[in-house]
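Not every chain of the complex is shown here; the ones you see sit where they belong.
Letters A and B name the chains as they come in the text, with residue numbers starting at 1 for each one.
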């Protein structure tokens, strides 16, 4: 794995640059990411270009032995461009313009901006596409950050109408699919359709879901245009984009398919406060981040990159953008590095080389302080580099035993019609992922169209639509299948399936969801053999041959099983979920053990990793080759299986 | 009492209709409500009508022996109408348009929409007004739902100016009535008056109050226009409207006076989470609804219909529109039915016949599931129908011993100048109603202009304006009178009365409110003989002949009494309110007993009803003719007094 750093020469006196790249190399870094916010420096006036400074920066890096990942600067169009083409601005769900003065101030549906983005991309690609230092391109920066996937601009409305026409063919089909005789919502033609916002009460859920699907498609369109240009002008280089954490507003698998490598920006502490965790967990993991959040995303983006993935931004210290910004525990920066290694990352770079004295991110730590002295992360980066050198070539990450289906469309479906205010498909998927990891299982997060061959356990926490392909792959797989409530609860057009849910599973297990209820916080339903159901409960009718493994105290069936297929009819607590999953995993022939809340393990070829996110040291039965025994808080231990 | 169901043939294949009406009749249903959202199906293009499908549906119902309650479809103007006349849209308090895409997207002040509503009403009335199946008309649907009474459109502003001119005559009178020399708010003419929103800080409270009164008058105007058409074209049919629960944005008594029958939409569980109840009560009554919320509204709408009232939408299972949507307890659907019987409802119909697979209400239960199999409510509906048949003709509901004054204008007055953020006149009225019901008393909720003859106890929880008529009726009544704080606290023009509050009561009890304080949550003032005051406390000066029945520990008088008149100077806890009310009721010669939180009783002629909302069974000293002994949770028992 190559280590690197995000470098912003345009923000510093050129006198510093030479020492910057020399010190990077000395620290063991092998590449820089550069350029992704520099449009106003590259093209300070429309059509007037200043490439020299960037040429010199790239050449300096190259001379120091550093590779370059070059970013297209389209996330921050300059003020002159916005003033010349104000129609490129997005509008919020409230219809208000989202103006210049921060970043991501463009609408994905704007053809005008798409042309501008292609123009600057082509110019950059022409200039640096064949530079020997340049090994990769990053398109734009963090698509969708700050809630920028959805826009209600005129361009977006027009695009949506075209998208609907493509999808439904004629308006009668749209009226039928959405059931628009309800509340006299029928349209006479696609031009009558508006954005599903600003209505008197809830707009139509299928309208909202399709708007999200359309918006996601516009992100794909925008990215594809840059990829096409870069492929042509910069042959042999990887094309990447930096995805984010806890973010589901577009279909990352679809964008990932356009790329060579999926990368993401990992801020374990920054994300902790935003994640679906209890207050106790947020306090417990204040300085390490949650034990599974990072691994979930590593695995997810490994899927998005079809095996190839990087961490392109890694947290080096306190960030600036969370509500509160604690410092990492001593060791945590190194721990996060090894976690990426264990999951098979090809590269990892820290954000950023040096803390800036001004601007929105002035309080964001870097590898260097604003006074250019090494910051707290420096020795941990050095230790990681040394450890990697000591380990030598790393084995490849193989397929895990467990596949967990995560589906963006299901996230949007639940958002479109939650039925219970706190229903959250991402949170549920993460809770299932945690349950599996706590049992010592390695998990591949996979898309719903994934090849399931080779998995021994397939988890479907919230797979709202189970289409024929998935149903066939589940049936063909020899794996144990564990599905949660809402599985198969809608058709692709967002109708309740004619034979009731779980549509697509009924060939595996003869059950039918007769009634659904959601439950407010504070209400829990006791389960006969321990545990509780909260939030969601379904009344299920089971056919012959279906065993009821577990029931509520009120008599309703909770855990239904038939052959390899298992269905949970309610939202179960973590302990019960773990017990169910352990039984199903055992049926799949997998060895499990309860690692407790703090310790996690991974394997990479013959390497074994233990990560200690907890407040107390952990004893090992072995002397690790990296790390110490016992493993301290925020510590890592690595050994070889055959050692 | 006749049972029925809300039926939406336009949403289903016509092939289902015949079996639908046959199964309705077999279940014991006697009528359908139909048509109230079907404008786009009736007039798919402007001026092009498709009546045939509706003709066939009505005829089918008729042939099956079902009566029809026909709805005018004005709650959902089609998209073509909105596009042709965008000025019909309402604007929110923030001035933003409230667009198409859900329902109720019209402004009550729009003359353009009023004409369109009259046009479609006249056409429907002409076609179905004399159809033998049609027994009643419902105007529009749920006036005001989704906060649609108040609009700030240009039409609303113009209408308000006219309304002010009518009310005050000249602008000097307006300036004087509102006291507009305060903060230089004086107007030179009515055209200078704007909507009382979007001001820098709080707008003038009388301005807001009059805006609400005006907005209420616009609802009256809109309804009256439909009523006039329907009366002329459909002689002999009842004209009704379906009111809502926990909704006070217009004067329902005034609209009710235009109707033959008041109906309402009763969702005991849907309303529970929105009601002014403690978390503990919301958990306790999760699956039954609150023991008094439904009865309060039954009684209120009985007043609105001057004795004639229906439940036109009754909850059959989980709904879709609350934050969380639990399923009813087994028995609750039947219990709710008997509760309407006990309160003298003429009809009750469930919403809806069959759960829809799509749309905003796809997750709303019906009597049938989306796969057309009977849903959980089915057997309870059948049981209710059978019970009603067994009971035979029902006695009439007579006048209760207790009148509780509930006044929409007082609700708005408190909202216009709450003085304590959580002051809520509806919540207070409901708490007083609960206190009386818990004592075993039957209560008539009545308007402030009600004839009080025959009542033995009159409750005024929050009667802000006590006008001469009410003062005289209180004086003429022989009833005990118990008034709460804020009674008589304002004149009709929203001034503090010259002789201080309680204006209009001082002839009965010589007291004067010298000072008012509101208290934040968490503060409670101890009362000498037990209980506490929270939220609100007045310093009262009492004349000779006024007894202070109860004092705060700080010495201030709390319960003042003189002859038949009682005044409470603070917001007392439920226990203390019950003790005060019990004493006053005893003075009125009424027998009371504490039924506890869960059990409620009602009487209908010689029939006696006991409803058990609690989690434990209740023993009866008698064998009921409907229900069992003991009465299980969510159970009902009915017997005859002389049995």
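The criterion applied here is as follows: contacts are C-beta pairs under 8 Å (C-beta built on N, C-alpha and C of every residue); 3 or more make two chains touch, one makes a residue touch a chain.
The structure presented is a predicted model; accordingly, all values stated were derived computationally and were not measured.
Q: Since every chain here shares one sequence and 2 of them are in place, how many copies does the full complex have in this file?
A: 3
Convention: only the chains that are shown with their structure count from here on.
Q: What whole-number Å value describes the gap between the mean CA coordinates of chain A and chain B?
A: Inter-chain centre distance comes to 48 Å.
Q: Please output the residues of chain B touching chain A within their complex, sorted ascending.
A: 8, 10-11, 37-41, 44-45, 73, 76-80, 83, 90, 96-105, 145-146, 148, 273, 279, 282-283, 286, 317-318, 320-321, 323-327, 355-363, 365, 369-371, 373, 375-376
Q: Which of the residues in chain A come into contact with chain B in the complex?
A: 94-95, 177-188, 192, 194, 196, 198-207, 417, 419-421, 493-496, 498-500, 514-520, 522-523, 539
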